[in-house]
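Please read the structure below before turning to the comments.
Yeah, one chain of the complex is gone here, protein chain that is, but the others are all in their spots.
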Amino acid sequence: MPAASRPIYNTLFRKNFVFLGVVFASAFAFEMTYDNAMDKLWDRFNKGRQWKDIRAKYVKTEEDEE
Amino acid sequence: MASLSQIPRTMLCALPRRVSPAALPIRALSTSSKRSDATSSFDSPFRGMGNDKASNIPDFSNYRSKQGTKSNLVFQYFMVGTMGALTAAGAKATVNDFLVNMSASADVLAMAKVEVDLSTIPEGKNVIIKWRGKPVFVRHRTADEIKQAENVKVETLRDPEKDEDRVKKPEWLVMVGVCTHLGCVPIGEAGDYGGWFCPCHGSHYDISGRIRRGPAPLNLEIPTYEFPEDEMLVIG
């Protein structure tokens, strides 16, 4: 094994329950980042089409009237 | 022709014959790598398989890593672990979606809140509002009534509760109007304690909705409510 990867192996993969824990923890972290990234991508696909893009127009006029 | 009942016996007979002496094909396998006398520059694992197809297997030893079995262990665990993590994330999302299904649907949630305009309720008046099919009493209490409700000795009550724990603003008393005895709707501004009186079995509630006399075991229930604006009450 290359010397650089030995500490990674020893800390993350050597013990099975540590490995499992790392897998589940990274699943949570991955889900959050993935959802974020996909939402960003989705918003770029649909720029100007969604309600949040045009919402400001209508909310502001309401406040001006008040 | 052998009948069916004879088959097990013939198999028993055949088994030791197969196992004990070295069967020809298996012994031949070990020699396959020695036959690597191909002249081509391409080192095919299938070389030398021309003559006897039954006794030859390809030689994959060239594909083996030269650095030993542990050389790319980190990479291997990384790939397996990534697959596990992705699967776990997917499974979590799936389970989550099923659980979300069980929560109240949008039309139920839309009916679950009731807005009440408080400016239309004068002091010392009761208003009954339907909320999730149940009546809710809203009373605009006068200063005297508040004082009266606060001065009651809590220890003497059947269901001891301070008045300040039952209201968010002392002048507004909001309660579910269902008698805690058998579920009748009590009558407002009646009874011996200036509060509510249940006509079914004669339970008397005071001006804070606490049970004082009669068969009911508990005080009138308080729903969750809030005052988002000064003159606005949202129940639910």
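Each chain gets a letter, A and B, in the order it is written, and its residues are counted from 1.
The criterion applied here is as follows: a contact is a pair of C-beta atoms (placed from the backbone, for glycine too) under 8 Å apart; a residue touches a chain by one contact, two chains touch by 3 or more.
Everything that follows uses one rule, which is that contacts and distances are computed from a predicted model.
K.L.:
Identify the UniProt protein name of the omitted chain, choosing among "Ras-related protein Rab-21", "Proteasome subunit beta", "Vacuolar ATP synthase subunit D" or "quinol--cytochrome-c reductase".
P.N.:
So, among "Ras-related protein Rab-21", "Proteasome subunit beta", "Vacuolar ATP synthase subunit D" or "quinol--cytochrome-c reductase", the name matching the hidden chain's UniProt entry is "quinol--cytochrome-c reductase".
K.L.:
Check the options A:T11, A:T33 or A:N46 and report the residue that touches the missing chain.
P.N.:
A:N46
K.L.:
Just checking the interface: what residues of subunit A touch the absent partner chain?
P.N.:
34-35, 38-39, 41-42, 45-46, 49-51, 53-55, 58-59, 62
K.L.:
At which residues does subunit B meet the chain that is not included here?
P.N.:
The list for subunit B reads 1-2, 6-7, 9-11, 13-14, 17, 20-24, 26-27, 29-30, 32-33, 57, 60, 63-64, 76, 79-80, 82-83, 86-87, 89-90, 106-107, 110-111, 128, 130.
Assume only the chains that are shown with their structure count from here on.
K.L.:
From the C-alpha centre of subunit A to that of subunit B, how far is it in Å?
P.N.:
Taking the mean C-alpha position of each chain, the two centres sit 22 Å apart.
K.L.:
Give every residue of subunit B touching subunit A within the complex, in rising order.
P.N.:
Touch list, subunit B to subunit A: 70-71, 73-74, 77, 81, 84-86, 88-89, 92-93.
K.L.:
Inside the complex, what are the residues of subunit A that reach subunit B?
P.N.:
My answer: residues 1-2, 5, 8-9, 12-13, 19, 22-24, 26-28, 30-31, 34.
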